[in-house]
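The other protein chains are all here in position, but one chain of the complex has been omitted.
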């Protein structure tokens, strides 16, 4: 059956072919989505060629090993994937309003939608957003010049992009699997899902999962080894603490994903019997191993968001974070306990009551440190002077909405109740209720907060507020009604339902989804409009919010090497203390030569070859798989022989740059918080607490 | 300098000899057939643990002179590994018992 | 040896610069190995869970050849020891030649291990025990096969290392690489102790 050159690939695998044979709405949506990918690619290529941007793109971005650029590229990648994920969410909601005994899409198509949507949102939106944020911010917060392994960092990004690419290709060539983001066998074994869809998932997840493991190692080692002199662990900013815990969780959780995915791959490609119905296969082990990863994963994405809230609560209240030590303990506790609760995703598999009870109680215990964090943020605002800027608005939205997601989490942690609402819309409501007000609001707050650091200008405040309110309203309408549907028994992943009483809730949800798409539109418009007005929004001195941590002591955007001279730290909130009692914006006693990594194409080569390998195995094109694998090995070996991997920036050059920056800082008037969003705010903050 | 080399050499040699002895002990426990299965398993397990400790000390030089962060790393890994392996075995044996 | 060295790091006070430069990579590599350890841990757990899932297929007593396993065990142990000799040569002799010779000896022992185990794999297929035969066999092959792949990759690494040594001599980066390779090689021996005890000896006890 498989051709030696093209494997099982032929012309009938595109949705266009289906559309010509069956021109229905269902196939139309599929064909339109499939056209968007090549059309989008062509548009981007045309634009880059027209503007002559290929050279800069290659030199300054794709081959760069600078952690700041890599962080931004993670965001771009996540943004592109998010567009697709959000549209899929909106299409699903549209389908479900029409789904009383039917629906505009076919059941199969709906299944592909929730599978790609879930996969994309978890692995190619939430995870890269978080990784990108940590990549950008952590070295700046700990006073480092780069991450510990810059080239490895680039390779991690390449692997994540390779996985994302495979998911995008599946839209055009062949179809994605229909087993949800969890892809439970035996449904996803070759007996029941013989096509290439599940293979796309397996290789996209397998490849990007390795990328995430490596990213975790990189960030953890960076925090362990690259802190500036004097920055003891208990002086690190809370965001760095949450990043450390997240990185450690990535190191220990992603291997379980790699194993469960590899086993599924062996079952599918080499006929192994890990999870099959027959010959002693054991599908329960898939659930077990997958959730050993899957549960920590949800805290991997939420912990840095908690970290963002800690930073902004302190900054915008102009006050120290309340009870730093409790925050550290709570963060670490969440990270460790999250490895003891994975069974709560399959309370209903049939194991004994004592097993269920033990894991259920372990799950509930996480509510304690999480509660402490929530109360700590409130206590941070208490007795502060709280500025109701956009990040704080997200924090307030978080307070009101996230606690309900947490509450329903605690409800789900009770096995007896979970027997009822497991696999229902109640669960769908729970996880969107923690993922959106938790992770996404955190990331959005973080974007608003650090955007001026990365690009040298602030975002417009007005549209950003509108966007935030659309988020709150849209989210509430789109997901809170699902709790009711779940209690009424509606299963998740249902392409249709037969109870007309469900329809009003579906209408509320589709309106909510539309508002959320509107929010996304406002966000995109705001990026564009702020870039257009970047002169008026500029803050080159780099401290537009009267920040408290080291990243605000350097210009915006920061120089390639981050710090002119490595800062010496002897307290938490080092920059605030420096501004209050020390000597901000002063020359360093001594400058040294700085070694920075040279650009390299390793990330592109390894990422590209991995994507080719995944594609080849999906379609049984064995020669290409072997070739791509050989390229990966050869590239790794060849890299070892490269002699010049770093480039030196001379001390005088650094000194001159620093002098120029200090001159600019002293020329720029310091602004108080009244003028925070006025054009006068060029990033030189007048501290709230004077010396 | 030379002394250093000799004592380090001795350390590797001790490690190798101890490892070999422990391996032989484990093989003997299984191959001598004279022993109850559970006794043999206990011996194999104990010999394995002992050999891991020996190799960690003699070949990898993990010990009191190591950096704190390395010890933390290894201990943390052991804790999480134990949780995952132990949890899996507990869960799966419960399932096994209830799904005849 | 400096008072707080990373495990496996053995350059000592005589070579402080190389020692310092290898700190971060060595720690990073340890972390990587711990992540790898979790992979093996999960596969061990899976193997233990699946010991009963023979589906009428062959089990340990028909499949395992303890003499061959013993030979493999001692080959790997010897190679760990010879790698230790390579590290000592690196630290005290500071010449390429002895280091390279010990590396070649290590590689030869490793290659013998790989070939012997490969022969066992072929025999297992001959006994009706390919991984497709049962859940138990899939688990067995996954665990032993992954270790086998690790050792094979280690051989490729040693070969690359030899080429790097002949090209760049004992440069600081090569010293770091030798340290990491050492960690890797000793780690594989540790994993093998687990496989020997859980799979082979445990299976036949």
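A, B and C are the chain letters, set down in written order, and residue numbers restart from 1 in every chain.
Keep in mind that, in the parts below, a residue touches a chain if its C-beta (ideal position, glycine included) is under 8 Å from a C-beta of that chain, and two chains touch if they have at least 3 such contacts.
The rule is simple: contacts and distances are computed from a predicted model.
Undergrad: Can you pick, from "4Fe-4S ferredoxin-type domain-containing protein", "CoA transferase subunit B", "Cytochrome o ubiquinol oxidase subunit 2" or "Autoinducer 2 import system permease protein LsrD", the UniProt protein name of the chain not displayed?
TA: The chain we cannot see is, by its UniProt record, "Cytochrome o ubiquinol oxidase subunit 2".
Undergrad: Taking the whole complex into account, name the chains on display that the unshown chain touches.
TA: In the entire complex, chains touched by the missing one are A, B, C.
Undergrad: Sort through A:79, A:352 or A:463 and give me the one touching the missing partner chain.
TA: Result: among the candidates, A:352 touches the missing chain.
Undergrad: May I ask which residue of A:407, A:531 or A:626 touches the chain that does not appear here?
TA: The missing chain is touched by A:407.
Undergrad: With respect to the chain omitted from the figure, which of A:37, A:336 or A:417 is a touching residue?
TA: Of the candidates A:37, A:336 or A:417, A:417 is in touch with the missing chain.
Undergrad: Take the complete complex as the reference. Which residues in subunit A touch the chain that isn't displayed?
TA: 106-108, 111, 178-180, 184, 186-187, 190-192, 194, 277-279, 283-284, 317-324, 326, 346, 348-350, 352-354, 356-357, 360-361, 364-365, 367-368, 371-372, 374-376, 378-379, 381-388, 396, 399-400, 403-404, 406-407, 410-411, 413-420, 422-424, 484, 487-489, 491-502, 672-674, 688-690
Undergrad: I need the residue numbers on subunit C that touch the omitted chain, in ascending order.
TA: 55-57
Undergrad: Touching the missing chain, which residues of subunit B?
TA: Residues 98-100 of subunit B touch the chain that is not shown.
Assume only the chains that are shown with their structure count from here on.
Undergrad: State the pair with the higher C-beta contact count; candidates are B-C and A-B.
TA: By the number of C-beta pairs in contact, the winner is B-C.
Undergrad: CA centre of subunit A versus CA centre of subunit B: separation in Å?
TA: Those two chain centres are 38 Å apart.
Undergrad: Do you know which subunit B residues sit against two or more other chains?
TA: Touching at least two other chains: 69, 77, 80, 84, 88, 92.
Undergrad: What are the residue numbers in subunit C that touch two or more other chains?
TA: 27, 31, 34, 38, 42, 46, 49
Undergrad: Considering only the defined contacts, which subunit A positions touch subunit B in the complex?
TA: Those in contact with subunit B are residues 224, 248, 252, 256, 282, 284-285, 288-289, 292, 339-340, 342-343, 349-352, 355.
Undergrad: Okay, in this complex, where on subunit C does subunit A touch?
TA: 23-25, 27-28, 31-32, 34-36, 38-39, 42-43, 46, 49-50, 53-55, 57, 131-139, 141-142, 156, 160, 163-164, 167-168, 177
Undergrad: Which stretch or stretches of subunit B touch subunit A in the complex?
TA: The touching residues are 69, 76-77, 80, 83-84, 87-88, 90-92, 94-95, 97-99.
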